[in-house]
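A protein chain is absent from this complex, but the other protein chains hold their places.
Chain nomenclature is as follows: A and B, assigned in order of appearance, with residue numbering initiated at 1 for each chain independently.
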Amino acid sequence: MVASNLSKSFGSKTIFAGVSFDIEDGVWAIIGPNGSGKTTLLRIMAGLLKASSGAMEWFDKEKKHERFQLPGRIAMCSPDLGLYKEMTVFENARFFADLARVPVPDFVAWGLSGHIGKRYHELSAGLKQRAKLMTAFAVARDVILLDEPEQHLDAEGKAILDNMVSSFGGPVVIATNNPWKEWRKIAQF
Amino acid sequence: MPQTIPGKNGEKLRSFRALLAKEIRVAFRGRHLVGVGFGLAIVLSATLGFSLAGTKVGERVIASLLWIIVMFSSSDTLSRSFAKEEDEGTADQLRLRVPMPSVFLAKTLANAFFVLLIACVVFPLLCFWLGVRLSALPLVGLLVLIGCPALSFAQGFVGYLMSRGRALSAAYPVIVMPVILPLLVCLVLATSQALAEGTFSINLVVVIISESLAALVAGLVLVPYIEEE
Partner (left out) sequence: MLFGRILSVLTPLTMIPSIVYCLMFTPKEATMGDLYRIIYFHIPCAWVATLAFFISFVFSIAYLAKRKPVYDSIAHRSSEAGLVFCVLATITGSIFATYTWGSPWNWDPRETSIVFLLMIYIAYLLLRWLIEDRDKKAAISAGYSIIAFLATPFLVFVMPRITSSLHPEQVGGLGLTRPMLYGVFGMLAGFTFLYLWILSLSQRFDMEEI
């Protein structure tokens, strides 16, 4: 993922400007306080939002990808993204696994084996976050983007997340205001 | 021009089947379709059946009642389904996984099924209360089978558009009505001809099918361009 001179503004309000980076494998971080534009940058990286100016290139540098060619390649977990509250944890995981054409994730590894029959809206905030992270990691093919991933997680949850982040093959990008480790930085707002 | 992600057809079919199954599961577990859709269909049919009891009702009136009740009972199931995905953050999850035209198609097809279910409640009730001749039923039934998906296809894209602008869903009936009115008129004319058991103009059926398919195809083509915003 290569970004050159990205900027984003909503109306006359500029969120950020002049952000450039080149991401390879490993764990990367976007660090900054609330409202500094971390989520916006992550959404641009996911292809969910268009940058106001600057260029964003994904994957193959020779073969230029457009935003609409991205579906299926990037996984994301963010407070703005939800799962279906009418469906159980298992049904949600299977649905997204079917969309990504991958096997159903390992519920035990995420400590969710006792909750797979519960509807998503019946879960506590911490378990909801685990279910969302589990789904994101299960479907991730090339890149995974995590927005405040440690939110609501208990110590066990954080340990699972840490383990999953370090064992993921491709680039992991974490946006947080509270970095719990030393990562290579994409941007510090 | 937007393209779909590469993948074998069988795999794409698996994703599409999953999308369809999800639509049906979420709709039946949510309270809106059952509570408002079917509820409104039964209440409206009963109210009109009671109000018109003992009066001679013409075919045109029965046909209009049938389609207006079906239309109003099912009017916001589709736009609500799109808007709900945006509000709950599942729309972006879908955007990350599949091209939006396939989500649009799955929602429109699932909605065609819901409209048909609602018509299956309204149609027998109205026939029973308003005394429709049994011999007219097969042709009218066939028109219901064609008309429900047609209604859903014709309003699919507007339902999607409404979800792209926040707080637009309240205005949905006003915005969608002019777009589907021509189709509704054709459905009423064809159904009243079928009920009257006189001459039946097949041209109307051709217009209904072509109009709704054109709207569906236009929707599929336009969705990626709206997504670009």
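Brief remarks on what is shown
The definition used in the following text is that a residue touches a chain if its C-beta (ideal position, glycine included) is under 8 Å from a C-beta of that chain, and two chains touch if they have at least 3 such contacts.
Please read these numbers as outputs of a predicted model, since none were measured by experiment.
Every shown chain that the unseen chain touches in the whole complex is listed here: B.
From the set B:16, B:67 or B:157, the residue in touch with the chain omitted from the display is B:157, counting the whole complex. From the set B:35, B:58, B:131 or B:182, the residue in touch with the chain omitted from the display is B:182, counting the whole complex. Residues 157-158, 161, 164-165, 167-168, 171, 174-175, 177-179, 181-182, 185-186, 189, 201, 203-204, 207, 211, 214-215, 218-219, 222, 225-226, 228-229 are the ones on chain B that touch the missing chain.
Note that in this section only the chains that are shown with their structure count from here on.
Work out the mean CA point of chain A and of chain B, and you get 35 Å between them.
Against chain B, the residues of chain A that register as touching in their complex are 46-48, 50, 66-76, 78, 80-87, 91, 94-96, 98-101, 139.
Put simply, chain B touches chain A in their complex at residues 2-3, 5, 7, 11, 14-15, 17-19, 21-22, 25-26, 29-30, 88-90, 92-99, 224, 227-229.
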